[in-house]
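Note that this complex is displayed minus one protein chain, with the remaining chains in position.
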Amino acid sequence: MSASRLVKEFSKGLWREIPPFRLVLGLCPALAVTTTAENGLGMGISATFVLVCSNGLISLLRKVIPNEVRVACYIVIIATFVVCVEMITKAYFFELSESLGLFIPLIVVNCIILGRAEAFAKKNGVLLSRADGLGMGLGFTLALTGLGAIREFFGAGTLGLVFGEQVFFDQPFAFLQQAPGAFVALGLLLGLMNLVGGSRGR
Amino acid sequence: MNHTMELVIGAIFINNILLAKFLGNCPFLGVSKKMETAVGMAGAVVFVLTLAGMITWLVEHYLLAPFGIEYIRTMAFILIIATLVQFVELFLRKSIPALYQALGIFLPLITTNCAVLGVAIINIQEGYDLFDAIVFSAASAAGFGLALVLFAGIRERFETIRVPKQIEGTGIGLVTAGLLALSFFAFKGMI
Partner (left out) sequence: MGISALVMLGIGLGAAAILAVAARVFYVKVDPRITATEDALPGANCGGCGYAGCASCAEAIVAGKAPVDACIAGGPEVAIQVAAIMGTEIGVAEPRTANHFCTGGDRAERKFHYEGALDCRALFDLHGGDLRCKVGCFGLATCVRACPFDAIVMGPEGYPEVSAEKCTGCGTCERVCPTKVIQVFKLSDRLMHFNNDHECLPPCRQLCPAQIDIPSYIDLATKGQYAEAVDVIKERNPLPLICGRVCPAPCEAGCRRVAIGDEPVHHNYIKRFVADWEMHHPQAPPVISPETGKTVAVIGGGPCGLSAAYYLRRLGHRPVIFDAKPALGGMARYGIPEYRLPKKTLDFEIDEILDLGVEVRCNQQMGRDFTIADLESEFDATLLAMGAWDNSSLRCEGEDLDGVWKGTEFLQKRELGIKVDLSGKRVVVVGGGNTAMDACRSSLRMGAGEVTLLYRRTRKEMPANQVEIDAAEHEGVKYHLLAAPKRLIGDEKGKLTQIEYIKMELGEPDASGRRRPVAIEGSNTLMDVDVVIAAIGQRPLKDWYTKDLEERGLKLTRWNTIEADEKTLQSDVPHIFTAGDLWSGPALLIDAIGTGRRVARSIQRFLLGLDLGFPEGTFVGPQKLAVSNLVPVLGVGPRVRVSQPELQVADRIKNFEEVDLVVSPESMRDEALRCMRCGTLCYFNDEQRDAHLSGRPLRKKVGELLQNSPTLR
């Protein structure tokens, strides 16, 4: 297992296949919780945790799990870690758990996690799978935090994650805080990503 | 009765699970490219979501609550939903092949549709009774279907317009969904 392969699998999630832009998966949380950068970060970290753990465990058990019931098994494994995250956030980050609300349990059905299990952990070793999970997770976190920051800064005039209570605008562009704003912002950001990174490969 | 009406209209128009609550977005963008598939998916979701809403409510109130182990709700629900979807698939294939042909291929997609798990959890969190839970589940699913079919109708038109290469596909899809969501804002005054 060469280190370069490890780095490659890790780094692809950060830009080349960054979800939810390049890998259009996990849109629901990306849209729902990104009203602030802080929420985005929290969601991202939670998902990363689940992704790393589940990828590792699934990879470890990949030879034991029968092929026919693999999806059910994956879901149970993922659900177990999601319950852990649920409890941890409730215990230590109560405010975050309140604002993320429904979307923490919904990490179970986040397509990224099941998708990585199917596409990667099923076929690769533990270390590689963890690297892949970590990379994808961090990419997801980055994307969510960025999207949250944009929506928060322009939509509410604040950036709580960095500047605390400071308010930048009196009359922010509140549309971005609303549900439609989430769709439009994500759509345009996706276009921007493609513009910067060249047109998307088919 | 008034309460039920409110629940239905609220779930379909005002708090549409797709456009206001952001549940079930992956299939929303995935299967909305063609009207035909969108209708199939909508039908499958209405069917599964109503059933799942009912069963999960029963499990919560007669299994998890009595033992005080609500914290494993997520695990229990997802397992039940997965089983349910699988069961429905088996059942349809054998008993109603015509329906299976129409809806069957979408069933595997529903397991990972967060709308199903999401609505099941909302049912519990909002403290609905069994009847309300079923009504809310069905109405939410109808809202999902409505948004999906509307969106597919719009999206079919995409084929005949020029879109900048960079936001082709998902990008323009999301922006359009935003505009659709905006139009649903107009229902806010209904209740």
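For clarity, chains are labelled A and B in written order, and residue numbers in each chain start from 1.
The rule we apply is simple: a residue touches a chain if its C-beta (ideal position, glycine included) is under 8 Å from a C-beta of that chain, and two chains touch if they have at least 3 such contacts.
No experiment lies behind these values; they were computed from the predicted model shown.
Only one residue in the set A:76, A:127, A:161 or A:192 touches the chain that does not appear here, and it is A:76.
Considering B:75, B:148 or B:177, the position touching the chain not shown turns out to be B:75 (whole complex).
For subunit B, the residues in touch with the chain missing from this view are 59, 63-64, 67-69, 71-72, 75-76, 79-80, 82-83, 86-87, 90-91, 93-95, 105, 159-162.
Just so we're on the same page, only the chains that are shown with their structure count from here on.
Chain geometry summary: the mean Cα position of subunit A and that of subunit B are 21 Å apart.
Per the touch definition, subunit A reaches subunit B in the complex via residues 24-29, 31-32, 71-72, 75-76, 79-80, 82-83, 86-87, 102, 105-106, 108-111, 114, 178-184, 186-188, 190-192, 194-195, 199.
Those residues of subunit B that touch subunit A in the shared complex are 19-26, 28-29, 71-75, 78-79, 82-83, 86, 111-114, 116-118, 121-122, 125, 164-167, 170-179, 181-182, 185.
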